[in-house]
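Every protein chain of the complex appears in place save one, which is left out.
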Amino acid sequence: MTIEKEFYKDLHTELLFVNFGPSHPASHGTLRTFCALDGEKVITAVSEIGYLHRGFEKTVEHKTYNQVIPYTDRLNYVSSIMNNVGFSKAVEKMLGITITDRCIFIRVIISELMRIIDHLVCLAALLVDLGALTNYWYLYNKREVVYTILEKLTGARLTNSFTRIGGLYRDLYDGFEDDVKFALTDIEKAINDVLKLNKKNKIFLDRTQDVCIVSKEDAISYGFTGPCLRASGVEYDVRKANPYYYYDQFDFDIPVGEHGDTYDRIFVRFEEMNQSIKLVRQYLKKLPSGPINSDDKRVSLPDKNDAYNNIEGLINHFKIIYEGVKVPSGEIYDSTEAANGELGYYIISDGSGTPYRVRVRPPCFYIFASYPDIIEGYRIADIIATLGSLNIIAGELDR
Amino acid sequence: MTENVTAALIVVFLAVIIPSVILFLSHFLGGRKYSERKLETYEVGLPKVYGSTSERFSIKFYLIAILFIIFDIETVFMYPWAVNFRELGIWSFLEMFLFIIILLAGFVYILRKGVLKEI
Amino acid sequence: MGLEKFLENAVLTTTISEVLKWGRKNSLYPFAFGTACCAIEFMSLSSSVFDISRFGAEVIRFSPRQADLLLVAGTITFKQAPILKQIYEQMPEPKWVISMGACASSGGFYDNYCTVQGIDEIIPVDVYIAGCPPRPEAILDAIMLIQEKIQKEPTEYQKPKRPIVIGNE
Partner (left out) sequence: MENITIGKLKENFSTSILEINTNNGDAFVLVEKKQIIPILTFLKNDSELDYNMLIDLSAVDYLKHPVKKAERFEIVYQLYSLTKNHKIRIKVSIEMKDLCVDSATSLWKSANWAEREVFDMFGIKFNGHPNLRRILTHHEFIGHPLRKDYPIKKRQILSVNDTLMDEMEQKLREKGLKQ
């Protein structure tokens, strides 16, 4: 028995226009939503993006394929190697070269580690927005553990351009496996601590359950992919639908939610971290030895003494670096399962060393397109929780 | 009796003097430089702010404010009672119990009416 | 004069400016204007491994009215520029600006139609941090440079003697 609706209607209170704007603690820096509020409830909202549009697709048309990789780092800068792997996989498929098994295993191990730390930051920031500050330190410190591994491996903490077309920047340092095993147990402990804090926490449950529900049909129509689509009950994961890099030979299952509300989106991510930990352990067990760069002359640089001693090695080295890898003319759309969803690259090459057009299919562009519609009728506190659970990364959103 | 009064006076003295000294110092010492753009209202750096302060507010906020005042004053009455709870004996306990029961009835009415849910 | 001798070491005498500088230096309120990858490095700066609160700058404010250190972390595009300018204008007076990362300092490797080639085209900057993204220690070093600048800069009660040079002794 709540207060009758008509009681409010004839009070004709004015709509309050508020900017949940670009520089707001919970708006991840560069997302702006202009809301019309009635009291606390959002009546209509209009979103504006483009505050971090850095012209990736225009700049990339003047770079060689290997020079594009540092630009792909800055797309989803929270899990940057996943973008590198996606881009190099697409170009390698166009070139028709097969990369060595060791390179595939290392790429998958690092991608799954990146998926874990992407979910860690998303959940840490979301829980800070909900006011649960201690979880930020529990989760974020585990990201620092993985940072040390990445520093040793690639030299950079965040924007580590680790893959090259046809291989990797360098091989694993020795002691890599133990560091990763230690990091995984650390992350599991942190996840359990955070779950112990939040799983039965009344405030957390009230603020996230039945909030901004996205139905299955809406999620598909909006073009959701990744954890947000699986939270709405659609079991679609690129690693299972069309598997690449031996994903079909290792067993991991895809967590799927039922209601598609913020609670489901959060716990799909928690469960996905456990699956990724399981995956990394299996891949680590079967890590083969051998070369990491494919021996295809069009792609891999000749080794040191070839480049210095005979003229063919020198010309080959010069040509690959100076004019870039020559990709035969054609086009391709290839996608991988990044942390936020299906990250696709539509590349058109004109036979020269620089790509003619690189179109990135950013997963969170289509997710954020639905944001003004799914937050209608909910309170301001709910729209902040929902924005956190959608995990919108501005670099990937605005490219 | 007098040391209680002197203790109270010291507290009042501290409560009044220290904030005013701090406010005076920050007002007097802090530099002040006004520009036209600085005096505009802060709306995330966006040019236009919609609506004005004289607009009508939604009634729901008024309800929340009133409920807060009622239950806050109730706790304010409880403090002195709780402090010298022993000396006052059984009668004051029953009086305070009656006071709480009356307010509890109001609280149950609010829960049944679902005022807090509607916001 | 005889006052110090009489009070010996019971009381420290100083000028108002020294107290002001000491207060401002050790309680910087940063406004985290984070837009891109540098914002993630700023997040790891405020977490417990590289703790910013050791320098008194732990209280991160998101409104310019309560901030005195504008820490621009990330790429500033032309769409974001008026907002950055307005927020800088609305910060109360003793304010300092740190431009964190290559994108904020010079546009980084986005030399194209939509990126501002360095925020010093829009607002005066006190300390630039190189790196893409800079390591958290580099940001702490920048905060120390800001503190050194506050210590050397004359407050409103002193006349400026000569230009301030920071960071090279």
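Letters A, B and C name the chains as they come in the text, with residue numbers starting at 1 for each one.
Just so it is clear, a contact is a pair of C-beta atoms (placed from the backbone, for glycine too) under 8 Å apart; a residue touches a chain by one contact, two chains touch by 3 or more.
Computed from a predicted structure; not experimentally measured.
Asker: Missing chain touches which shown chains?
Answerer: Even though it is not drawn, that chain still touches A, B, C.
Asker: Which of these, C:C114, C:C132 or C:I150, touches the one chain of the complex that we don't see?
Answerer: Missing-chain contact among the listed residues: C:C114.
Asker: Check the options C:I83, C:M100, C:V127 or C:I150 and report the residue that touches the missing chain.
Answerer: Once the missing chain is taken into account, the touching residue is C:I83.
Asker: List every residue of subunit C that touches the chain not included in the displayed model.
Answerer: Residues of subunit C in touch with the missing chain: 78-79, 81-83, 111-114, 117.
Asker: With the missing chain put back, which residues of subunit A would touch it? List them for me.
Answerer: For subunit A, the residues touching the absent chain are 15, 17, 32, 34, 36, 43-44, 46, 48-50, 53, 55, 57-59, 62, 93-94, 96, 218, 220-223, 225, 234, 236, 241-242, 329-333, 335, 342, 344, 346, 348, 350-351, 356-357, 359, 361, 365-366, 369-370, 398-399.
Asker: Pick out the residues on subunit B that sit against the missing chain.
Answerer: Spelled out for subunit B, the touching residues are 45-48, 50.
Simple rule for what comes next: only the chains that are shown with their structure count from here on.
Asker: Which chain has its C-alpha centroid at the greatest distance from the C-alpha centroid of subunit C?
Answerer: B
Asker: Between subunit A and subunit B, what distance separates the C-alpha centroids? Give it in angstrom.
Answerer: Each chain's C-alpha centroid was found; their separation is 45 Å.
Asker: Which subunit C residues reach two or more other chains?
Answerer: 83, 87
Asker: Note the residues in subunit A that touch 2 or more other chains, in rising order.
Answerer: Subunit A, residues with two or more chain partners: 21-24.
Asker: If you look only at subunit C, which of its residues touch subunit B in the complex?
Answerer: On the subunit C side, the touching residues are 16, 20, 63-65, 82-87, 89-90, 93-94, 155-156.
Asker: Along subunit B, where are the residues that touch subunit C in the complex?
Answerer: Touching subunit C: residues 29-33, 35, 37-38, 40, 42, 44-47 of subunit B.
Asker: Touching residues of subunit A toward subunit C in the complex: what are they?
Answerer: 21-25, 28-30, 50-55, 58-59, 70-71, 74, 77-78, 121, 125, 136-137, 140-141, 143-144, 147, 157-159, 394-395
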